[in-house]
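Missing here: one protein chain of the complex. Every other protein chain is in place.
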Amino acid sequence: MSLKRIDLLICCGSGCVSAGSLKIKEKIQAVLDAKGLLHEINIIETGCMGPCDYGPVMIVYPEGIFYKKVSLDDVEELVEEHFIKGRPFKRLMLQDEEKKAISTQKDIPFYQKQVKVALSNCGYIDPEKLEEYIAQGGYEALGTVLTTMSPKDAIVLAEKSGLRGRGGGGFPTALKWKLASGSKDNQKYVICNGDEGDPGAFMDRSLLEGDPHRVLEGMMIAAYSVNANKGFFYIRAEYPLAIKRIKLAIEQAKEAGLLGKNIFGSKFSFDAEVRTGAGAFVCGEETALIHSIEGLRGHPSAKPPYPSDKGLWGKPTIVNNVETLANLPTIFLKGAEWFSSMGTETSKGTKVFALTGDVKNTGLVEVPMGITLREMIYEVGGGIVDDRDFKAVQLGGPSGGCLTKEHLDVPVDYESLKEKGAMMGSGGVIVMNDSNCMVSIAKFFLEFSVEESCGKCSPCRIGLKQMLDIMERITSGKGVDGDIDELIRLGEAIKQLSLCGLGQTAPNPVLSTIRYFRNEYEEHIREKSCSTSVCLNLMHFIIDKNKCIGCSLCARKCPVNCISGSKEDKFIISQPECVKCGTCMEVCPVKAISKIPQMHPDVKSENERLRKQKENEE
Amino acid sequence: MKTLADLKKIREKAQEEMKLRGGNVRIKIVVGMGTSGIAMGAREVMKAFLEEISQRNLTDVLVTQTGEKGLSSMEPVVDVIIEGEEKITYGNMTPEKVKKVVVEHIVNGKMVSEYVVASGN
Partner (left out) sequence: MYQEILSKYAPTKDNLIYILHDIQDSDPRHYLSEEAVQAVSDYLKLPANHIYGVITFYSMYSTTPRGKFIIRLCESPHCYIKGSENILKKIKNVLNVSIGETTKDGYFTLELCACLGVCGNAPVMMVNDDFYGDLTEEKIEEIITKLREVR
């Protein structure tokens, strides 16, 4: 029996690391060392446990006690209470509605509706230990496939499972494999697409960091099915930890004989390596990705020919997303029927989502397909922050659309979302409450797409920029009648004419917000008003004379000296000079200053005056 | 690693190392090993548990230890945590009492009331 009496699992997904979990680990080690307990405690850095809002997060076994928001100041007490006295440290535990402490993960509401398939080991094993992956059943699937199934059998099983690409396309995985395996070429490649660039998506990062061997095993099952003998992990350079973990996993697998010649004594030989990106969102598109691996600019190419026909260096290539590959070991271990028993008619299995925005429990979640938006937002997500009103949810990042209150009972699956003008995408879900301006959000996603456009085709390069120019005019108070129709016209054209997925989907956020929030666009254009006061030119700050005590603090702090007055007359903001920094509102001791939607009449007149002046000069 | 049998060996060894995390563990026996516990014979009690469990080949049972339980008048103290049930705390344990606890509580699911000093958290 091992000497260790406690397994301390510290979540070291990038989220908790950015919140300081590595520093906490160091302090725990120091405190345990000082107390002579270091040899009794196993400290394990795991991958993402899921709930980013509770981070830094830890679980202590054998009791399985879940600790949230652990800080450096808590360490001494935690060690004293739990590691020495054996008592769960209540202050760091979650509480239920009756203020009772919640002990373990399975009692936490955040986890109740989740079903972990791809994420089953994340947050539980040490991702740098091959043995821990094997303890959880790792490589059993690969061994069984290689010794008892033919590549054709493997494709049939994948087809029966109903697995669809998890990167956003939703293309049936088995079909992609069939197309590649049909080619008689001797040299074929498998590429794992780890270029997760969607703003708001961190599912793939968590998988690559938290369970790298799972993705490698999935890649090998895919490779066997299409008779490929070489694989590439293409990982974006902004994920240095993921790159490190996958490289380590490859080394470990090589040492253990799981990579190389005649794996598990079969005829299958396979080798894998890591390739990195260099900061280009478009390289998530499969043909652009392939060009990037070839050492070129990441410009997409027209399809056909598809990569399964002519891909990397002209050879048949299958490009599969990280999450797609991560599902394979469990599908091949537990069977196609088990996987297809979850989900809906057309969308089988589970999906990992990155739940962010104005929801109480942000983080990484894995749920069966077909769960409703309501369940995801209110049960898994715990509802809206500050109990404000739900306004909209954006799915699919810059390629996706938004859905509103009326869609809360829509099941989350590929077809149902498409019907409503939204898209599953790679799994980014951003929940918005009523303090958000939908026009501004759409503009942000559009800006992202304009920045990342590779420039190869005109509809995307020029068209998106034209759409952005219109959006900028609208949000700065210069919108005119006809702008909305022009946005729709441009958007539909760009969708039809663009060469690749980036251009074909970039207009979606604008088009879907126009569809469901047209009134907000009209308010911005006709009334020069932003009802949420987000668009700075379409709102103003005002000092309530009745509340103002004349202390002059706002005037003194104002960076542009646009506030004037006196103790008797109270203070007033000169609107045309105001730069909307909000400092006055922050410093007012009596909260006499507030935000009012609407461009102030003085500003409107000033703009009009300047416009006339310019006309006269020309 | 050349065969599925090789993989199985590695898996079983690794699962043993990961037992604390309780993946396949249904019952946890936690022996209080603070200074007072040890002074009253907790180490012998722990040894007795380990022997009984291994003799009966109970693979879903984990025996581990913890620090000061704070019940010094009743040391040695042992917690038995069965999945889905309330924690049962035995007090004044001796190596002789261990066999009865293993046979009646661990194997047959009935706690030995005369040794119980507390239940729940």
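In this document, chain identifiers A and B correspond to the written order of the chains, with residue numbering beginning at 1 in each.
The criterion applied here is as follows: a contact is a pair of C-beta atoms (placed from the backbone, for glycine too) under 8 Å apart; a residue touches a chain by one contact, two chains touch by 3 or more.
All values derive from a computational prediction rather than experimental measurement.
One chain is not displayed; in the complete assembly it touches the shown chains A.
The chain that is not drawn here is touched, among residues A:Leu296, A:Val480 or A:Ala493, by A:Leu296.
Taking the complete complex into account, A:Tyr239 is the one of A:Phe110, A:Tyr239 or A:Phe571 that touches the chain left out.
Only one of A:Gly363, A:Gly401 or A:Gly491 touches the absent chain when the whole complex is considered: A:Gly363.
Within the full complex, the residue among A:Lys68, A:Lys247 or A:Arg275 touching the omitted chain is A:Arg275. Only one of A:Ser14, A:Thr46, A:Thr505 or A:Ser529 touches the absent chain when the whole complex is considered: A:Ser14.
In the full complex, subunit A contacts the hidden chain through residues 14-15, 17-19, 52-53, 55, 196-202, 205, 237-240, 275-281, 292-298, 354, 356-358, 362-364, 428, 430, 432, 436, 441, 444-445, 448, 451-452, 454.
Here is the rule we use: only the chains that are shown with their structure count from here on.
We define each chain's centre as the mean of its Cα atoms; on that basis subunit A and subunit B are separated by 42 Å.
Those residues of subunit B lying in contact with subunit A across their complex are 1-4, 7, 10-11, 13-15, 17-18, 20-23, 25, 28, 30, 32, 50, 62-70, 81, 121. Partner subunit B is touched in their complex by these residues of subunit A: 1-2, 4-7, 9, 42, 61-64, 83-88, 124-125, 131-132, 134-137, 139-140, 143-144, 147, 256-258, 264-265.
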